[in-house]
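The excerpt is restricted to a subset of chains, each kept in its original location.
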């Protein structure tokens, strides 16, 4: 823990991102009005998060990543919490969106885990001058040994091809940003398919991880970018729920609810004998 | 908006609730260690929120309110978001609980709306010296006229008696805290049943509102107290999900998902002709 000594409280909230004072806003050193006039959203988002302007190809690749989430209806762990919350608290649509954002964790197909795997494998490859195939073999081998799922591969619904993953890969190749780390991802997918003897197609989180690594993002930042690519879906579902949904949604037995706890039982005598309300 | 002038930033974060300095914590003026030694949780919660110590009956009634939420499995809009979030982000159990807390809104059966209705009806009654029955008649009439649901009455599953609501009412009567506002709630329930000609039993949010009004809480505080009474259930469901649930939960067609949007259609030519990735 960095020590915040009494005399240093004045710099307690130091940021390199932006600054505002009367009539003037700087973002990473640039005037806000200039950015709004001359950049695209993808360029501005890159600048705000990374601190420097992207190249044209980087900006286009980021735009492609952001538009790849789109929507998959209820094949998502994030849309249902947003809709349950909106059905119960329609007066707070941003909070309902937040309930969905919370669900972007380690299991949801956040790009972070795959990016960390690829970054580590790439460092190892560079250090030991390994071929793509050999680096992939080591990576897949390590996950197989620990019986861990390889992040970025496989999908519960799309068993052969994830259409969004395939389209984003194609766009990234067209833009010339499918570089060394992304090719390593391809090699990992091939090796996993070989080793486990069944197709393990790249999923969207995996391709996003590969592309974002190539255009300069670090894995921690990818969590939020994954959220951003899904935000239009969360907005659409939240507003659809508030306008046309069911107030106070539940999960009834007809939709999967079941009780597997103890059968009905009486309170033990030592409790049941207490005078009601005087516990 | 209260003006925070430059010279007043030093008091920007002023609170009457508590204070801590080296080795000493005051809560509403009392030493924390004294409160931990001598109070119950219900007494301490009352003090923290209301600013003064409760009477014995008030503390017992608050304890009864807090233990009345218990759990209703998936007959809840708050449990499902917590479980979806926990299934996707098991590394963040508090955040999963927060996803459930967000769902305590105006539709969930928060006690707030019923309490506001009762408080207003009670003021009207006092001012105009109305009988219970007449005050209830006016209140029900006003809701009926606007075709608004009367808060605190009715339940989608428990059509005749809500067992928790009935037990909490009983405990409150035993403790002698079922006073004027609570009796007005009874009168409203009777009048609504008469007017709409079918049973509209008190629901839990309604009884909680009546009891909390009687023991001195105001409607805004009741939102959080409703959350508190359900927190053990949210903790239990979150941990059950992380230990025994399904990673990456979804809603499949078998459990109610359906698409009612446009049939498959091609992109209009002006879009489809654009070079891929150069949008």
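Points worth noting:
We just call them A and B in the order they show up, numbering each chain from 1.
Basically, a contact is a pair of C-beta atoms (placed from the backbone, for glycine too) under 8 Å apart; a residue touches a chain by one contact, two chains touch by 3 or more.
The structure presented is a predicted model; accordingly, all values stated were derived computationally and were not measured.
Here 2 copies are displayed; the structure file describes the full homo-oligomeric complex as 4 copies.
Everything below uses one rule, namely that only the chains that are shown with their structure count from here on.
Taking CA atoms, the transformation carrying subunit A onto subunit B includes a rotation by 180°, reported to the nearest 5.
Subunit A and subunit B, compared by their mean Cα positions, are separated by 31 Å.
Only residues 60, 63-64, 73-78, 80-82, 84-85, 87-92, 95-96, 98-99, 102-109, 156, 170-172, 174-175, 247-252, 255-257, 259, 275-279 of subunit B touch subunit A when the two sit together in their complex.
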